[in-house]
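Please see the structure below; I have some questions.
All protein chains but one are shown in place.
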Amino acid sequence: MDVVLSENQTLLQQATRRFVEARHTVSQTRKLADAGETMAKQAWADCAAQGWIGLFVPGEHGGMAAEAEGVIDAAIVAEELGRQVYAGPFASNAVAAFAIAKSGSAGQQAQFLPSLASGDMTATNCFAGTGAQDGLAPTGLTATRSDGGYRIDGAAGFVENAAGAGLFIATACAGEALSQFLVAADHPGVTIEPLRALDLGRSLAIVRFDGVQVGADALLGAPGSGAAAFERQLQVALVLQCSETIGLIDRAFEFTLEWVRQRNAFGRPIGSFQALKHRLADHTAEFEAAKAAVAYAAKAVQNNAGDAAIAVSIAKSQCGKQGVEIIRDCVQMHGGIGLTWEHDLHFYLRRAVANQSLLGTPAMHHERIAALAGL
Amino acid sequence: MDVVLSENQTLLQQATRRFVEARHTVSQTRKLADAGETMAKQAWADCAAQGWIGLFVPGEHGGMAAEAEGVIDAAIVAEELGRQVYAGPFASNAVAAFAIAKSGSAGQQAQFLPSLASGDMTATNCFAGTGAQDGLAPTGLTATRSDGGYRIDGAAGFVENAAGAGLFIATACAGEALSQFLVAADHPGVTIEPLRALDLGRSLAIVRFDGVQVGADALLGAPGSGAAAFERQLQVALVLQCSETIGLIDRAFEFTLEWVRQRNAFGRPIGSFQALKHRLADHTAEFEAAKAAVAYAAKAVQNNAGDAAIAVSIAKSQCGKQGVEIIRDCVQMHGGIGLTWEHDLHFYLRRAVANQSLLGTPAMHHERIAALAGL
Amino acid sequence: MSITTTQDRDTPEENAFRLKAREWMAGKLPPRIPGQPYMDWDDKELVATDRMTQRVLWDGGLAGITVPKEYGGLGLTRRHETIFGEEAMPYRLAWHLGNNYNIVIPVMLAHASEEQKQRWIPAMLRGDHIWAQMTSEPSGGSDLFGLITRAEQREGKWLINGSKIWTTGGEDSDMGLCLARTDPSLPKHAGLTMFMVEMRQPGMTVRPLTLVNGTRDFCQEFLDDVEALDIIGEVNGGWAVASTQLAAERAATSRGWYIGVGASLPRETIEIPDAPIRLARELGVAETQRARQIVGEVIALEALRELVAQRAGKGVDAGTLPPTIGGVASLASSTLNQRASELMTELAGPCGVSGPAEGGEPAQGIDRVWLFRIGGGTAEMLRNTISERHLGLPREAGPGKDVPFNQLRTNAAPAT
Partner (left out) sequence: MSITTTQDRDTPEENAFRLKAREWMAGKLPPRIPGQPYMDWDDKELVATDRMTQRVLWDGGLAGITVPKEYGGLGLTRRHETIFGEEAMPYRLAWHLGNNYNIVIPVMLAHASEEQKQRWIPAMLRGDHIWAQMTSEPSGGSDLFGLITRAEQREGKWLINGSKIWTTGGEDSDMGLCLARTDPSLPKHAGLTMFMVEMRQPGMTVRPLTLVNGTRDFCQEFLDDVEALDIIGEVNGGWAVASTQLAAERAATSRGWYIGVGASLPRETIEIPDAPIRLARELGVAETQRARQIVGEVIALEALRELVAQRAGKGVDAGTLPPTIGGVASLASSTLNQRASELMTELAGPCGVSGPAEGGEPAQGIDRVWLFRIGGGTAEMLRNTISERHLGLPREAGPGKDVPFNQLRTNAAPAT
């Protein structure tokens, strides 16, 4: 996060760290993974009670958006969650709450925001299609006018925390333009096909829409206005993803430094070997660049600044690449022990690889930057 | 070169090294560069007298092709020339001699091969167009039937040693197919536009063909048969380029090892610092892979093997990238002194960068490999 | 890569050996199945198959081609080994017994007593025993000779206490080489002894390690008054034995570990790996420029791994490259492999980190998590070895060689 935090932000950071270290450490993630389970509803409600989703929700709907810098504050939370490879549906719900708070009608806000803020219900965005080049555009769904409403068809890929969600935000191609819809998970025609995820603390699925008939009241925002709303939601999702990666690196680097200081070989601590020291110095430099980029992006997205789109892609470029490179080398520096299932490091690395590949790979973001820069 | 050489090859290698170290060291290249000159005709004839071009020329035309393994032997020479950043027109003439020996009529062979073998005349191939994506295909020239012969138009880029050459091998698009022509440098309509080269021992030019009218006797090989011949010539050129890069790395690495052994800092040789040692070990591994790839490619091209095309691209991929990476780090390990004009290292690095970028960048060769592999 | 035989170079005697091998193996050996792992210690049936295969070779007079006749081998040449390898190409060989051939037999030939050699080597050739190497320790990491497992003589027995780790196939092994410290008051390299132990005995607990990619090829052992069967070499002379052991491991790694598995056989053309091409097609990205660059580069990287290993083998055989080149080839292979895995993950994009619910790990992503393990030491040790032994660079300053081991800073007893 930024090098200068407000007093409230510092308090949020400390409270989140305390809470996560007490209740949701990487050991919890390991337990859930070993059991093949996802976080229990009550456990998530306890998290939501920390106000994490409420950062985007107005006071009248149970949130505290008025006192929060939503995106930046949520990024602070995401970073703390990254430090413990947290396994709950934070980012997906935060983005959904952001979407409904920004684009939803008064009725939609009243209907959904309170239960999102309290954690009674979860919601998630369908950001992508199902292909290898997906992640940056809603290519999987179409909406056609039908019966005074819309019929939605297609498949959304890599949807986070779809299992157990009560509500999907579906962005669909309606002719030339995009429209967004709120679709209940139990709506006829909606099926969820779970995927196996490399990230052991992550729930991914394909969500299929097979002739899903919704009324005009399912529209989130005006018809055809989905492109700009989607872009904003994607930006928030990327800020949270990158912040989480910062937390992953931060913690993995922290215990690697500890390890190389206390582990001896050839009669001295391995952290006194120059080859390791130089690599750690290089990682420090790359990590610092990643932190700078994410802090800038969080602020730009919070302020809806003109360069927010390019800023999130720059952050993703650096976090995607360095999250994997740095944590991989942390594994390497741990020697054989870092390769064992029992060691926590692979949980960090798995999530870093997933964060590199989801919501657009670095290469896809480089193409996006070129386009945004007018090439 | 290969790890097992024949007796003749060992003799050729030793003789070439002695000759080059006596007469054509990097200091000579520096002198020519400082004076803005290219190698004098007599100096080149002395080199040719070593039999370098004759490796491809039959005995009746003054060569020794019968006793030589042309491509492999020429690669041995190229590697030795690389070790001293040799500044003469070796590779361009060798490839031209190869082309005429393989595709030329009896008359063309009798007319050109003796003077190429003796160094009295030089010739060079027009391999590429003038664009940033050029290097692997003759995109710059067209030939149209005219007056019982052909009219050649267009521009060839990055032509090596065009200044002073007596003869160009021009590969031109004639409808769907490619044809190759032998065109005298003083032919009406041919103009040479010298370029400034990053490689200070290299002569590059654009050769423009402006309504160049040639007779049918200028055809090298049958009309429309140019594609296969061009590919073979390109393969030979790539083997020589990669072998030269091997020589560049070999020598730069050699004096870097010497340097780190004798240079002291903090009371001990800098070659005892682990960070440097590990980088040198990594370079050794990459260099070994480069050597293996070039040796394989030289043999495959010599034997016109089925995988020769893919083998040269694999060699180029590794040599292009590692030539620059390893020699760059050699500069880095020399500290400030490696950045001065007076030090020889930049001659090596300039040529390595040029060899990376000419005749197809590594990325262009990766695309070529995919195509050759049937994707 | 396609393999052709070198039958046209056979002498009449060699050709006779070739035909004998060809005839014996036909129908008796299990087929080589493309894609089947050459070792998978979790597959107990495959381990059993390999023991049987070794017995079949013994029965056919084809076991221990270059092992001296007095120890049950055939006493033939490297050339015969190559011929055997060519003829064995259609079959799966006794790949789980690689330690026996690559490590234990060379170590015994160099250091064991005549009696030990006559007892143990023929048993290996018959497939009676699988041997494990117990060398690394949890406390030691890359500092192999900093080991702290203790062996003490009590009532005429050598009793071993400590823990060993990264033992390939430990659970399925019958016998083990176990290096232990017998005199901690001597300098680090001086107080070690090489023991021979039975793997199945009271006090020995063997626990397979699950690695991040789910494989279980390595084990950890806990030794609680484990009784040694015998000593190889001298008491406190274990360093010399272990050095032979390490050199044998390096040499075998660069040869390709086991006849018929590896990189050392002559190849005629560059093999085009199928995986990147298939992946690009399956993902529907075969026409994009970047995907094509990635596929081409992965093909190049895979070919380079093969070529560098071949070159090393050929150079060592011909004597034009020093044996240290084996480590260089290992490092190259590891680096090239890592780059290929990075590229494949880029190619797969989000499809690389997810897969059908019922499948295994998403292949491309787990490749990025899983590090290519270098047999015989970590990449850092390999880089030390290459820079010092292959390039001849000076050693680093460090605690003197003569310091008694019990005065060194170790993980078990940190210096205060």
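As written, the chain order gives the labels A, B and C, with residue 1 at the start of each chain.
Simple rule for what comes next: a contact is a pair of C-beta atoms (placed from the backbone, for glycine too) under 8 Å apart; a residue touches a chain by one contact, two chains touch by 3 or more.
As the structure is a computational prediction, the values presented were derived from the model and not from experiment.
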{"item": "Displayed partners of the chain not shown (whole complex)", "value": "A, B, C"}
{"item": "Hidden partner chain, touching residue among A:291, A:328 or A:346", "value": "A:291"}
{"item": "Candidates A:265, A:314 or A:327 - the one touching the absent chain", "value": "A:314"}
{"item": "Touching the absent chain when the full complex is considered, from B:59, B:224, B:306 or B:335", "value": "B:335"}
{"item": "Touching residues (missing chain, whole complex) on subunit A", "value": "3-4, 257, 260-261, 268-269, 271-274, 277-278, 280-282, 284-286, 288-289, 291-293, 295-296, 305-307, 310-311, 313-314, 317-318, 362-363, 365-371, 373-375"}
{"item": "On subunit B, residues whose C-beta touches the chain left out of the figure", "value": "128, 131-135, 157-158, 193-199, 204, 262-270, 273, 275-276, 324, 328, 331-332, 335-337, 339-342, 346, 349-350, 353-354, 356-358, 361, 363-364"}
{"item": "Touch residues of subunit C, complete complex, unshown partner", "value": "288-290, 293, 396-399"}
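The definition used in the following text is that only the chains that are shown with their structure count from here on.
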{"item": "Chain nearest the overall C-alpha centroid of the shown protein atoms", "value": "C"}
{"item": "CA centroid of subunit A to CA centroid of subunit B, Å", "value": "51"}
{"item": "Per-residue overlap in subunit B, given as positions that touch at least 2 other chains", "value": "273-274, 277-278"}
{"item": "Residues of subunit C whose C-beta touches two or more other chains", "value": "380, 383"}
